[in-house]
Structure formats: structure tokens, C-alpha cells
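The complex is shown incomplete by one protein chain, all other protein chains being positioned as in the whole.
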Amino acid sequence: MIAKKCPKINALILTPFFRFLIIVQWRRSQTMNNIILTAEDQQHIRKLIEYKLTNCGYVVVAVEDGVQALEKARELLPALIMLDVMMPQMTGFEVLAALKADERTRSIPVLLVTAQSKEEEVLKGLEMGAEDYITKPFSPNELAARVRKVLLRKGGT
Amino acid sequence: MFEWIINSYLLFVVLYFVGVNVSYTVMMTLSLREILKYMHHNSFSDYRQTVQSELAVGVSVLAPAYNEEATVVESVRSLLKLNYGLFEVIVINDGSKDRTLQRLIDEFGLFQSNQIYAPEIPSKRVRGIYRSRVASYKNLVIVDKENGGKADALNVGINVAQYELVCVIDADSILEEDALQKVVKPFLEDHRVVAAGGIVRIANGCEVKNGRVVRVGLSTHLLPLFQVVEYFRAFLSGRMAWLNMNALLIISGAFGLFRRQAVIDVGGYRTDTVGEDMEIVVRMHRTFRERRRPYRVIFVPDPVCWTEAPESIRILQRQRNRWHRGLMDVMRFHGKMLFNPRYGAIGTTSMPYYLLIELLGPVFEFIGYIATIMLFVRGTANLDMAILFFVVSLLYGVMFSVGGVLLEEISFRRYPNPKHLVLLLFIGVLENFGYRQLTAWWRIRAFFDYARGQRGWGKMQRKGFRAGA
Partner (left out) sequence: MQTQLIIILSVTVALTFVVALVSIGLVIHKAVNAQEIRRRQRLYTHYSEKFAEVLLVDLPPIPSNARTSAIFKQYENLLVPIKKELESLPPVEARLHREMLRGVLVDFARDLSGDAIDRLIYCFYSLDFVSEQIELLKHKHWWVRAQAARDLGLLRTRRALAALTAALEDPHQDVRDQARQAIVSLAGVESLRTILRLTRRMSMWTALELSISVQQYGEETVPYLVEGLDLPDQSVVLFCIEMLAVIGFVSAVDPLRRLAKTYPSITVRAKAIEAMGRLGDQRSEDLLVSFIRDPNPALRLKALEALGRIGAPAALPALIPRLEHGTLQEQIAAARAIAATGPAGMDELHRVAAAGTKRQRAVCLHVIEERG
């Protein structure tokens, strides 16, 4: 409500600095971790995912390649990581392997976003420890539903 | 009389010079058209989906290795990461004297397989075929064979390959991840395509991480920089023009793709030459033209293979010397095709071009210098003319060097920074003062080495094929 009435506050919330503050806040109170890290090299999709998931009430941190994703994952310990499979520098699979090899990030569920509807690739991802996958072209609503489901499943166990 | 001979020789040099420059100009124009066509043609292909399809053809990547224990594991890892649906990596250990094979066995959990080796091209003895127990390396094959040189190693690789296309690379080539997709495309579009080459770029000065070029840059040494400009000229303006005439004679040994059956049909690589990469392409032209079989040899300017260029004069000299001797071999083996209209544009245009301009160019140039000096010594030279001629020839050189950079700049723009462009242009000018003359001298020396080497072929052959790289 406040945000709607005062555009200045709205702008403040959107500044990276403020967003950073929020993230720090959440890291302190680990009980309510709803940060989602998404790595996607295509800008339009990154913006879309960011918008959709922010709307659903998550804090979204979007990065554009695998190296950054790994860095941020270790720094923020998000509740969920979304990885595009086809990325420059490090593919989603490589990031996934690195995440699963690290003690601290091993338990974070990973959702793979893949352009290949090829069974083999999907199986490879799931075998490597991905929680779920979504193939392009995808419906944003379905994406949100899957994210919710994965987070619920994690909360349940 | 003496004067007359020298003067008429100089007249010949002037005419030759005009001819060379006309052909360069024509080639640059043709290249420009061809590159633009290529870029338009591929601007809307969606490689992402198509290469993953079940209908895509498989590719066997052949990487010969000789005494590479320091780098072999990393090279193989980088190859296994190629972004392509159906492919295998075949490493051929050409009787290395170091621990190349053992390093591979340890690293990838290899075991000696019972796989049958049924050669379709004769080769040296194969000691064993190794495969990995690890599931994610199931597309890795290591062949251990007795030493026989690069050509023999490639022949073994072609025998072992199970897919329709074979990709030939040097052990130290770094392929970009989507290079295969791009170079396979012409094979799918046209079933007549039997061979395709990709562009080779100089990796010196680039940042390489995990066997991938992550940031493109330029070397701080002069020698690799000269080679960058030289490669632009050779690949972008040279090969694209030949493609336009379907008369492409060279596919770089550092990165080429062939239809496996076509290689077998022409009998594989020749093991008695140092120019095996050019020789096989010329032999394909010759064989298929003689059999009246429709075929195409293609050059794809976009898929990138990065290679480390020699940074020392000594090694560069050896490389150029070897290339030139390779060219002489090709001319000797296939001299019959020269000026022979039966072989179409190959016989009438590209073979003569390689003979007169590439092979003999340095010789004419060198004799020209001597003749001028002699006229000076006798005091009958026309000083103004000589200087002007010299200046004009330098300027032409500069123009074509700059032209190569220009082609790169309007097409693929791999060098992101304007500073790089300024540097490359400067190098394009500088190259004509010293470097070019130096390479010409090396190439002349290759003639003497060739004459001597003729008697001791076997000895030269065993020097190891990686000597120059």
C-alpha cells in the first residue's frame, strides 16, 4: 500500500542497495529464507522470471552466467536455484555438479531450465541431483507452480 | 645484353605484380560477397534445437596426440564438453614416448576393449583400443598405436570412427562449444558436401579457462600479432573467395570436417608428405572430378577454432618452412591438374594461383630485389622508378592487410575493443616492413631444404609431426 501511494519509496525499494539490505536481512533470519537465485543468459527470460517470481513474493537474485551463479549461491545460500542449461562459460550441468560437490550448497534444491526437450539431457540433470526441470518454451504460471512445489517439498521434509 | 635480360626480368616482375594485385582485389571482393551471404543465411538458424534432434548426424572428433602428457587430459576434457548431440572423441596416441597414454588411462578410468579394429585405410599396427568404465565418458575412445606420423594417426582415427562425419583437429586446438554445430550445417543442407573447413584464430593473448576461450584479447608480443593479421587475410579473404568458385584447396589441419566415406574413397591421408592436410583436399578434388562424382568442398567462416601461434622466430620459421614444403609436395603429386581445364576451376585457377603466387611468389620477389641491386651496382638503374615501385608494392601490401582486418570488422567482430582494431590496423601496416620479407626468405629456404630432404624422406618424416606447433 505504502509503495503504491509514494512512488519515491517504490523507487527506493527497487534500488540494488535496498535490495541488498533486504537480502542481508533475510540471511540473518535463516528461518524465512525465500531467496531464489536464477541464472539465465538470455536477458528477456531473466527479466521475465525475475518479474514473475517477485510477484509471487520471493526475493529474486538474477545473474547471467554460471560463474556468477556459483559465486552468488555460495554467498547467499538461497532457498532455490534455477539454472539454465545452456550458458556461456559454465553450463548449467557444470554449475550443478559444483553445487552438489560443495558441503554448504549441497542441500539447496535446483531447478533446471533446458531448451532441449531431449530425454537424455533431462535424465542427466535429474541424475546429477536436480530437483525438477522445466523445458522451453515454458508457461510462466507453470514455472511459478513448480517453484512453489519444490519449495514446499523441501519445507515438508 | 645483360642489361636487357635484367630489364626484361624487371618488366616481368612489374607485370607479375600487377597480376597478383588484380587477383587479390578480385578475391577480396568475392570474399566480401560470400561472407555477407553466409551471415544472412545463418542469421535465423536456430542451432539450439536442431543439433539435439534425433535426425542429426553423428560426428567423430579425431585428436592425434604425440608426447602431450602435459596437456592431453585438459584437451580431452574440453573436447568432451562440445555442445553437440551425437559425437565421440577419439584420441589417437601415436606411439608417444612419454606417459600420454598412462595419464589418459588414470584420468578417465580406461580399460582395454575387445573392440575390433578393421582398417579400411592401411595403417601402422594398433596396439589397443581403450574405453572408459565411467558412464559420462562413454563417448571417449583412446587408440594406442605405433608411431607413424600425424597422417597415419588420422587414418587410424578414421578407421575407428563410427559416425558419418569426422572432425580432424590438432591436439592443441581449442574449439568453441558450438563450432561443431556450425560446421555440420552445410553437410546437412547439401548431401554433396564432402569436406568443410572452419576458421582458425590465434589464441595468444586470449584468456583461456577450463579449455575455453573466455575473453578474446590480443597478445603483447609482435610475432603473434603479425600472424593474427596474416590469418585474417588467409582465411577471410582467401578461402571465402575460393569457396565462391568451388575451388577451395586447403582445409586447415587444425580444424576440418569430412564425410568419413569420402576420405576412405580417396584412400585416406598420405603419410609421405608434410602437407597432408592440403594434399587430401586436392586429392578429393582430383578423384571426384575424375570419377565425375558431384561433390563440394566448403569453408565456413564462423565456427571458431583457437590455436596457439608460435612466439619464437625459430619455431615460426620451422612451421612456415614445413608449410611450403607441403605445398611443393602437393604440386609435385598433382602437377597433372595444373592448367588442365578437365579439373574445372581447380585446374585453371586455384592450382595455378598456388603455384605462381603462393609457391613461386617469394622467389620472383627475391630475384627482383637482386636484379634491382645489380642495376644499381652497374649504375644504370632508374632510381625514381625503383623507389616508386617499392613504395607502391608496400602500399598494396598494406591495403590487403588492412582489407583483411576490414573483413573481420564488418563480419564477425570477435575483438570487442576499438583499441584492438587500432592495434590490428597498425600491425597491418607494420607487417609489410620486415615481417613479410622475412617469411618470404623462409619460404625460399624451404626450396633448398626440399631439395636436400628429397634424398632423406624417411628421416624427415620421423621428426614428429608436432615439431612446428
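A and B are the chain letters, set down in written order, and residue numbers restart from 1 in every chain.
Note that in this section contacts are C-beta pairs under 8 Å (C-beta built on N, C-alpha and C of every residue); 3 or more make two chains touch, one makes a residue touch a chain.
Nothing here was measured: the structure is a model prediction, and the numbers come from that model.
The hidden chain makes contact, of the residues A:75, A:102 or A:142, with A:142. Of the candidate positions B:105, B:264 or B:398, contact with the unshown chain belongs to B:398. Residues of chain A in touch with the missing chain: 42-45, 47-48, 50-52, 55, 136-142. On the side of chain B, the interface with the absent chain consists of residues 40-41, 43-44, 46, 49-50, 53-57, 113-116, 118, 185, 187-191, 384-385, 388-389, 391-392, 395-396, 398-399, 402-403, 405-406, 409, 418, 421-422, 425, 429, using the contact rule stated above.
Basically, only the chains that are shown with their structure count from here on.
Within the complex formed with chain B, the residues of chain A that make contact are 86, 89-91, 115-116, 118, 121.
If you check the complex, the residues on chain B that touch chain A are 48-49, 52, 81, 83, 85, 209-210, 212, 214.
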